[in-house]
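Every protein chain except one is present and positioned as in the full complex.
For chain A:
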Amino acid sequence: MTDATRPIAQETRLARLTGKSAVSDFRLIALLVLGTVAANLALAETGFWRSLSFIAIPAGFVVLVVICERIGRHVRPARRAAYEKALAFGFPAAVLALWQIAGDTGMINTTWFPQPSRIAAGLWDMTIRYDKFSQTSLLGRPWLIPQAFSEGGFAGVWTLLSESHVLATVARVFIGFVLGAIPGILLGVVMGVNQTVRLMLDTTLSAIYVLPKIAIFPIVMLIFADPFGEGPKILVVALAVFILMTINTMAGVRGIDNVYLMAGRNYGAHGWQLMRHVILPGAMPVIFAGLRIALGTAMIVIISVEFLRAKQGVGFITFYYWEVLNPEKMYAGLVVVMLLGVLLTYLLQWLQRRLMPWQR
């Protein structure tokens, strides 16, 4: 035996031991692919596919998982990251492609489930269209900003942007979020530090906490002189965020290891110094976990409120296109909500990395 053959022999022995033979795996994959295609074609030809799709689809998914796992065994460590990315983004892309094909071939009812291409077209149409009747557009037509600026200065730009559905929603979420989070964090710290305040308020807060936040919207509308204005919408978001942030911050402060508080005090930190150097950074991880949850809740609340009572906003436009029976634009509205959620979550993560550099 020469030196050159030894590692190969070793490899095949290892492969046999662990059952990771490339040849047998690829044979299995080929078999699975052919078998699945054949089974589906047979079902389609005999006309049973549609009635058996509730089995065919999950079975197809299981087969796909098995195939991907078999392929995954032969991915070299250097290519592992690319393989994982391909799985994470490839699968949703495949689902979209399948949806598209199913719609194009008439397998699904495109009146209720328009294909991705039609949703994209709807989204594009919404983006460029200006609705003269309601005087709104999706983004506020940012390509007209230079023109609006030369005609009316900043006021002109403001008028232009104030027609935007996206900006209306973002502004409500952002203002409500800030107005709720700051007092919430402050009260949470007080409740975490002071037992008397905690005992007095905890029961009430826990009771409100389990209440669906949208349920307080009617009460909030009663408070304002103009129940259809921006005030109630912002306040209901603020209240939801406030409750969540109070409870989370309190938990974060109470969770700080007592030894850090002792160390802080022993090294001369008192009052505000103790707050800034020990209590706030100590509670920060839990505060940020709370902010993430609060952001999700704020999105739910604002979209629901816009469904109910609004003349502008992403929730309003989504519901509007349901009312006028334009499903592709309704889906497009949902896509915008999704993109907003992703964008705001990224923003929060960026803030977290900036404020908590000690956590990777």
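Here, a residue touches a chain if its C-beta (ideal position, glycine included) is under 8 Å from a C-beta of that chain, and two chains touch if they have at least 3 such contacts; residues count from 1.
Following the convention adopted for this analysis, contacts and distances are computed from a predicted model.
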Which of "Acyl carrier protein", "OmpA-OmpF porin, OOP family", "PTS sugar transporter subunit IIB" or "NitT/TauT family transport system ATP-binding protein" matches, in UniProt, the chain that is not displayed: "NitT/TauT family transport system ATP-binding protein"
Selected residue (touches chain absent from view) among A:A78, A:V259 or A:V324: A:V259
Chain not shown: contacting residue from A:L139, A:V193 or A:M284: A:M284
Selected from A:F61, A:Y267 or A:W350 as touching the chain missing from the view: A:Y267
Interface with the undisplayed chain - residues on chain A: 257, 259-260, 262-263, 265-269, 273, 277-278, 281-282, 284, 356-358
